[in-house]
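Let me begin by handing over the structure; questions about it come next.
All protein chains but one are shown at their positions in the complex.
By written order: A and B. Residues from 1 in each chain.
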Amino acid sequence: MSSRIRIFVVELLSQMKEQDISELERIFQEKIDQDIKIEPKDWMPDNYRKTLIRQISQHAHSEIVGMLPEGNWITRAPNLRRKAVLLAKVQDEAGHGLYLYSATETLGADREDTIDDLHSGKAKYSSIFNYPTLTWADMGAVGWLVDGAAIMNQVPLCRCSYGPYARAMVRVCKEESFHQRQGYEIMMTLMSGTIEQKEMAQDALNRFWWPSLMMFGPPDTDSKHTKQSMEWRIKRHTNDELRQMMVDFTVPQAEAIGLTIPDPDLKWNEEKGGYDYGEIDWDEFWNVVKGNGPCNKDRIDTRRKAKENGAWVREAANAHAEKRKDRKIA
Amino acid sequence: MTNKEWPLWEVFIRSKQGLSHKHFGSLRASDEKMAIENARDVYTRRSEGISIWVVESSNIVASDPSKADSLYDPSNSKVYRHPTFYDVPDGIEHM
Partner (left out) sequence: MNSLFEYLVRLGDDSLILGHRLSEWCGHGPILEEDIAMTNISLDLIGQATTFLEHAGKVEGKGRSEDDLAFLRYQKDYKNLLLVERPNGDFGVTMMRQFLFDAFRKPLFERLVNSKDEQLSAIAAKSLKETTYHLRHSSEWVIRLGDGTEESHQRVQDALDELWKYTAEMFVEDEVNQNLTENGIIPSMEGLKEEWNATVTSVLDQATLTIPTNNWEQHGGRNGKHSEHLGFILTELQYMQRAYPGMEW
């Protein structure tokens, strides 16, 4: 083939490819608009895949790192019932992480690579887990507020456009339902207890209130991914919409058991049918995201250590499986 | 130290007698015994199942979605396979 012809052919091919892709993109967006789920082997735009991998793996990391602040209190739980509940709850979070890593694997992202990104600091996770759990009441506050916020984020994701993610979220949401309740129950029990217990509960709320509101991410005006994600239906509400819902749901729950929301600007707004709330300290938020939170280093060190300490175990299991295969053949 | 990952397995669970096994998700395990146990621990913590199948994901052969038109559309036109295709006069029961 002469070089002129070759150039012509290459050009022609790339033109065809572009046409194909825009056609594929059109079909893809049509499916999304009709709420037809996208499945792993379907064609999807590269960016859709990348965005999903980022979002789902961040979510998975949050579940796994999220085991640690509560895991702290398993050996110190105040009675056998609470101990079993907390253990089952933290275990559920491990399961959630696993379901979500599995969903990222359907997109071609390898679980161990994804986890290495977490350990190297390249991948992010929910900043809330970089706050310490200092008292037993924190188990109440975390379950009630953090799992509460997580549920609010996750329920709409059950209708997300990517099939495996949506299905994982259905399982997760089913399991989450007891998490928030057990947290609220802890708070309720404390609020009907002694003065020390009431103080402990209020103190936990004071420390976790603002970080919980930050869980929904930066304000809509600063959120760079929201618009595209909404078009692709891998996000169904904006950060601020979800945050408003959280405030509106939580305030009456706090009042019902005698807790005070630590926000002097909090006030019912008749016109919008929701609460107005005070300024969120976004400077603190970005600092915690960047690694300056009270526990960032501890959390990642702990996870990295778990992986390193397990390396010989995973290797041994592989070696044993190989030996058994060889024996079967022999 | 080589850090080869354990193989990926797909998990299918029969949630109760009389139903077929349904795909539940996936997990990693170094061998089939571990795959069954991990499936039990991960996917049946709330008594979701009474029987488990695991299949190494690499052993699954999948159809190509871009050929979906030729594979599945033809049966869309064969409405005569569905009972509602046939008229039965009012008053006729048990059919």
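Just so it is clear, a residue touches a chain if its C-beta (ideal position, glycine included) is under 8 Å from a C-beta of that chain, and two chains touch if they have at least 3 such contacts.
Keep in mind it's a predicted model, so treat the numbers as computed, not measured.
Of A:36, A:230, A:256 or A:313, it is A:313 that touches the chain left out of the display. For the chain missing from the display, the contacting residue among A:84, A:230 or A:256 is A:84, taking the whole complex into account. Think of the hidden chain as still there; on chain A it touches residues 64, 67-68, 71, 74-84, 87-88, 90-91, 94-95, 97-98, 101, 136, 186, 189-190, 193-194, 196-197, 302, 305-306, 309-317, 319-320, 323. Panel shows chain B; residues 6, 27-31, 33-34, 37-38, 41-42, 45 of it touch the chain omitted from the view.
FYI, only the chains that are shown with their structure count from here on.
Chain A and chain B have Cα centroids separated by 27 Å. Only residues 39, 41-43, 88, 91-92, 95, 98-99, 102, 105, 110-112, 168, 171, 175, 311-312, 314-315, 317-318, 320-321, 324 of chain A touch chain B when the two sit together in their complex. Those residues of chain B that touch chain A in the complex are listed here as 1-6, 8, 25-28, 30-31, 34, 42, 45-46, 62, 64-66.
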